[in-house]
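For this view, one protein chain was removed and the others were kept in their places.
Labels A, B and C are assigned to the chains in the order they are written; within every chain, residues are numbered from 1.
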Amino acid sequence: MKNTRGLYLYRQMLRCRTFEDRVGELFVRGGSAGSMLHLSIGEEAPAVGVAEAMARGDRFTSHHRGHSIFLARGADPKRMMAEIAGAADGYCGGKGGSMHIAGMDLGSLGANAIVGGGVPTAIGAALSAKTLGEDSVAVAFFGDGAMQQGVIYESMNMAALWKLPALFVCINNQYGMGTRIDRASARLDFEARAETFGLAGKRANGADVEEVEARASELIAGARRGSPGFLIVDCYRFHGHARKDKSPYREEAEEIEQRALRDAVAFQKRRLVDHGEAVEGDFAVIDNEVAAEMNAAVEFAIAAARTPLAALYTDVYGPGEAPPAPVDGRIDAALAS
Amino acid sequence: MKNTRGLYLYRQMLRCRTFEDRVGELFVRGGSAGSMLHLSIGEEAPAVGVAEAMARGDRFTSHHRGHSIFLARGADPKRMMAEIAGAADGYCGGKGGSMHIAGMDLGSLGANAIVGGGVPTAIGAALSAKTLGEDSVAVAFFGDGAMQQGVIYESMNMAALWKLPALFVCINNQYGMGTRIDRASARLDFEARAETFGLAGKRANGADVEEVEARASELIAGARRGSPGFLIVDCYRFHGHARKDKSPYREEAEEIEQRALRDAVAFQKRRLVDHGEAVEGDFAVIDNEVAAEMNAAVEFAIAAARTPLAALYTDVYGPGEAPPAPVDGRIDAALAS
Amino acid sequence: MVESTYRDALREALSDAMRADPSIVLLGEEVGAYGGAYAVSKGMLAEFGARRVIDTPISEAGFVGMAVGAAMTGLRPVAELMYVDFLGVAMDQIANQAAKIRYMFGGQTGVPMILRAQGGTGRSAGAQHSQSLEAWIMHIPGLRLAMPGTVTDAYLLLRHALTLPDPVVFLEHKSLYARTGDLDKSAPVHWGKAIIRRPGSQLTIVSYSRMIHFCLEAAEQLGGEGMDAEVIDLRTLNPLDRETVVASVRKTGRALIVSEGHLTGGVAGELSAVITEGAFSYLEEPPIRLAAEDVPVPVSPALEAASIPSVERIVATARKILRR
Partner (left out) sequence: MVESTYRDALREALSDAMRADPSIVLLGEEVGAYGGAYAVSKGMLAEFGARRVIDTPISEAGFVGMAVGAAMTGLRPVAELMYVDFLGVAMDQIANQAAKIRYMFGGQTGVPMILRAQGGTGRSAGAQHSQSLEAWIMHIPGLRLAMPGTVTDAYLLLRHALTLPDPVVFLEHKSLYARTGDLDKSAPVHWGKAIIRRPGSQLTIVSYSRMIHFCLEAAEQLGGEGMDAEVIDLRTLNPLDRETVVASVRKTGRALIVSEGHLTGGVAGELSAVITEGAFSYLEEPPIRLAAEDVPVPVSPALEAASIPSVERIVATARKILRR
């Protein structure tokens, strides 16, 4: 099998999709911390395409549906899965969970459970880069629903006003929970809107990872030169909002049609076959490797050490600072007063 | 003297300007409640032009610089001035002050001291009108600086999405405190931006009250039919941000030039003379009448009864609800326990 | 009297009120087609239509602010914040606008709206979806604050809130929605009055919302051990029924306050002060606060549970207070 870039992109997207599939398995096996698991199946192209357009040292924030993005930026699926399990070996020691996976050494300033909440964080990182003279771009990933949160526009304006090395990436999976985008927004040409805030706006087909990467590369190059950008990537949320949501608010016919139309993994596979870059057997090899990797992640998470109770009080404040006084100790003291 | 519409507009704008001048006098005479007095001199055209385009039963919210707007919608300058004095005879019984004058019977849902804060209030009034089948348009007045508050965009989107009878009026006096608009926003074509949220956007020359009225009338007619609008009116803040601010952050030359360019009162006067609608002597009559009216407002405010201390506890909750327990009474009870 | 879930009781309250009062509208994220993130408004879109059950964009500041304006102009909006944690983005509209408008405007108008939200732990939903932020609201004059713990109260308090002249923040608990209990729609509301859920003579346990059930269970256990605790459910934090709490502590001489909010600066501190002020010379022990740890809510299920009071710790604390 050739080791082409196209195959690499395929593999990365498949890793994302398989990871998410295994998150579902973790849940079914009772291994996840709670059920607020937002799977990014269908959003592999924005994750991998933009991740590939980023350079080492670039930073990003993401949202409640951010697993694929972090994975595409190099995260260890074992530690991600362990975090989703709320285990000690997770990226956040089991205190953050699915919606708050972060990894500073990989430039991940964290996933965020407040819609739009992580966007200014990324722009603040861009401010740091510019102020400190670092060659680092910051990318804010968020969903189409976040386009209705005001803080996004405040952030766009400041990024443009101060010519920050920043990219806004709107992963348009066409839904915010049960609300299709046209029931949430009067106008849908968000890239044009972003232009009126002074950003360079582009749109990419979320079924085509190479197109996403190309558009993201152009915008990131501009951002690096002080012309921040906005990229909207059209995708489809293949499954429910969270693991347990069965999407009764939309037609199955729509789901079938859209999944066929917007499956970036299948699209890339077809392209590779059409271009003669790979044959069916090649995919089987990759599929098996990826499946093994992600199965191992699930087993790792299930076997991982639970977060010790003592961790309850750590990391509220920084190193050297006293931890908060436990409530029971305060009660004992009061009764001794 | 003829009683033309042009003269009426002149008189109304002069009333606004003179009122604000007398607010300054009230302050100098020590009669105002505090010094956070934001004068709208230079913004008479958006106040009078939009007010005239509104109909009885239409509603509005305004901002910290809202005196002229309410006056133009028919407020009693005596009661306005009394409110600015923090006196019992004021519109809000002396509890609101300059930044919170309101008058429900005139459709004034209140001035607001949070930049952008009153905008969704107006859009909510538009929702009421639509839901209840009332023929009432709601207008949100705010400054150019408020264009950087996210809640404005949230409001625009919902107004457009739900086709509410609403008009957004941005009074662009070119400054937010000491920050000229181009230091606050990367792009200044706000009417184009508003279009990308689904509003009908227009711009008017704030020196020309008739132009403002015409644009506002068009947009309000559209709003009444369910096509909400956005109007930006270009003006200049003639004086400092608040009564005591001497604007050291801008050149006097700029002030002189801009005041000459953007004086809607002078512009209207010239127009009337040019069109032969009035002669100098006519203006003297109007000027005297207006001066007398506004002088009386100041004297009224100074002579007005102070708000009684008992009012401290009233109107926290609605009719029939118990007022909050005074602190001193609670202390006495505790010491008797 | 029928059996109902807390969730269904809330829906009944909204539906009964909307049938009776055409000015009531619901608005919020997913309240319509989705039926509410916690299914409280399920089916209501079908009954009341999109004019009265309004799905909003993800714009909390905007739609809460619109509810304020709508409440000033003839509607009685019920705005839903999906999680109380999202107060962070809408607090201006609640605390600076809704709460103050009547006062600032000298009584010219009121803001008869409801802000529904749910809070608390129990789903491993993490630090930004598990908070108990009632203390923020309780501190702001002008805002009523209801926190029903029982099925009947879910109904009664919500219906009564829908008749009040002022903004009511109505906080549900995410771990109570599926709870079942008797629903007595015709019970007297006694808005602003605490209810003694279990009479007792030796210790007063004061709580509200979900913790009431923890307290009742603990009181049962304590009873089995010969300790007689009175359990008071505050039901509303504004109005706050200081009298009932104080009278009970004057009787028992001991108070245990149980809250799922953080200890420091929380509702438990206010209650402690109220008790000491009202029953000082009757107190055998200082009022004791058993509240959430002063740490963000961790996602790990074990840590999450350890961060808030448990039945066991209520029992253990009561034993300590009673020196047993």
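Going forward, contacts are C-beta pairs under 8 Å (C-beta built on N, C-alpha and C of every residue); 3 or more make two chains touch, one makes a residue touch a chain.
Since we're looking at a predicted model, the values are computed, not measured.
Across the entire complex, contacts from the unshown chain go to A, B, C.
The chain that is not drawn here is touched, among residues A:Gly66, A:Gly90, A:Gly143 or A:Pro228, by A:Gly90. Screening A:Leu37, A:Ile84 or A:Ala125 against the full complex identifies A:Ala125 as the residue touching the chain left out. Touch with the chain that is not drawn comes from one residue among C:Ser15, C:Asn96 or C:Ser310, which is C:Asn96. Of the options C:Val31, C:Met113 or C:Leu240, the residue whose C-beta touches the omitted chain is C:Leu240.
Listed here are the chain B residues that touch the chain not shown: 33-36, 86-87, 94-100, 112-117, 145-146, 148-151, 176-179, 183-185, 249, 306-307, 309, 311-313, 316, 324-328, 330-332, 334-335, 337.
Looking at chain C, the residues touching the absent chain are 61, 85-89, 91-96, 99-100, 103-104, 126-128, 133, 135-136, 138-142, 238, 240, 261-262, 264-270, 272-274, 276-277, 280, 283, 285-289, 293-296, 298. Listed by residue number, the positions of chain A touching the unshown chain are 59, 61, 90-96, 100, 102-104, 109-110, 112, 114, 117-129, 131-132, 134, 138, 150-151, 154-155, 157-158, 161-162, 314-322, 324, 330, 333-334, 337.
In the analysis below, only the chains that are shown with their structure count from here on.
When chain centres are defined as mean Cα coordinates, A lies farthest from chain B.
Taking each chain's centre as the average of its CA atoms, chain A and chain B sit 45 Å apart. One simple way to say how far apart two chains are is to compare their mean CA positions; for chain B and chain C this gives 39 Å. Counting partner chains per residue, chain C shows two or more touched chains at residues 57, 59, 61-62.
Residue numbers of chain B whose C-beta contacts span two or more other chains: 150-151, 154, 157, 161.
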